[in-house]
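Apart from one protein chain that is not included, each protein chain of the complex appears where it belongs.
Letters A, B, C, D and E name the chains as they come in the text, with residue numbers starting at 1 for each one.
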């Protein structure tokens, strides 16, 4: 289905840990939405995985996505 | 209608996935509001689509826009 | 009136689209508050309008301002 | 009184416009808290006032501070 | 268990200080999720620990994670 793939059915997760995994997935899907070529994405991967400034910037995105997920799940209380 | 085009009728979407798509659209429209020349935007596109730091910065914008959309939709509960 | 100009009477807008326009205005007014010389601002405009990293950073500011406006308007529900 | 000066008595302002002014003041005071030498701050001022990337980063700070102020004032409704 | 290790059982902590520690842990785990090789992470550590721009960017991530944790704990009131 390519770009029409449904990958986000719900923001609800069973555990906080799964919420983290969803946050990472959301961050990755944003990048894939802009750089749509999977080959180029693969070749770029080393660029940020060994650049600490970019790793920290990625962690910033994950932190924001997780805020949304955690609130949606009422903090798994 | 050019710059007067109405592109944001509502923050309400049917699904979380559509909420993601709206977040990406909002981020893109912000850039179009500043760089109003579509030819220049097109020529700039390669600059950020193959620069991981800029891809991550774009994902940061999408994450913030999605926070707003998710809250507006009461997390699609 | 110069710097004493009143440009923000209210956060309430009729539509989401007008909310976006206000968010862009708020971002611009912040920059004008720091760089108060309109001639210099004009000369700087090309610097960021053709630099994708700065366009994305601008979109980040607009996303944050819009969060505030959208909440003030109860998401135009 | 120097560093002990009380500059933030309240987050409440009469108008949204005054809320913007307080947001700018808060951003400036943060910088003054880290770079405590007013002479150095003055000499640094040109660095960011003519650097668009830094102007945009400053606008990002103002947007976050304003979120706090706007919520504190219940959006001046 | 490697990548399947459960490290986030709950967002609830006994004290604000423990909330800070959890925020730091969350930021670190995000980086570990992207750069999965612990040897490379170790070698990268000096890059950001002595680069003030990256230390500040790390503090930004911690501040966002802590917002989520503090709200989940109702500010430990």
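Basically, a contact is a pair of C-beta atoms (placed from the backbone, for glycine too) under 8 Å apart; a residue touches a chain by one contact, two chains touch by 3 or more.
In this text the structure is predicted, and so the values were computed from the model without any measurement.
*Asks:* Among the chains in view, which touch the chain not shown?
*Replies:* D, E
*Asks:* Among E:11, E:34 or E:64, single out the residue that touches the unshown chain.
*Replies:* Result: among the candidates, E:64 touches the missing chain.
*Asks:* Please give every residue of subunit E in contact with the chain that is not shown.
*Replies:* Residues 15-17, 20, 24, 48-50, 52-53, 55-60, 62-64, 66-67, 70-71, 75-77 of subunit E touch the chain absent from view.
*Asks:* Please give every residue of subunit D in contact with the chain that is not shown.
*Replies:* Its contact residues with the unshown chain are 6-12, 26-27, 29-31, 33-35, 40, 44, 47-48, 51, 53-54, 57-58, 60-61, 64-65, 67-68, 71-72.
Note that in this section only the chains that are shown with their structure count from here on.
*Asks:* How big is the gap, in whole Å, between where the Cα atoms of subunit B centre and where those of subunit C centre?
*Replies:* Chain centroid spacing, subunit B to subunit C, equals 16 Å.
*Asks:* Where the CA atoms of subunit C average out and where those of subunit E average out, how many Å apart are those spots?
*Replies:* 32
*Asks:* Of all the residues in subunit A, which ones touch at least 2 other chains?
*Replies:* 48, 53, 57-58, 60, 64, 67, 71
*Asks:* For this assembly, give the contact graph shape among line, ring, star, complete and other.
*Replies:* line
*Asks:* With touch defined as at the top, which chains are paired up in contact here?
*Replies:* Touch list across chains, by label: A-B, A-E, B-C, C-D.
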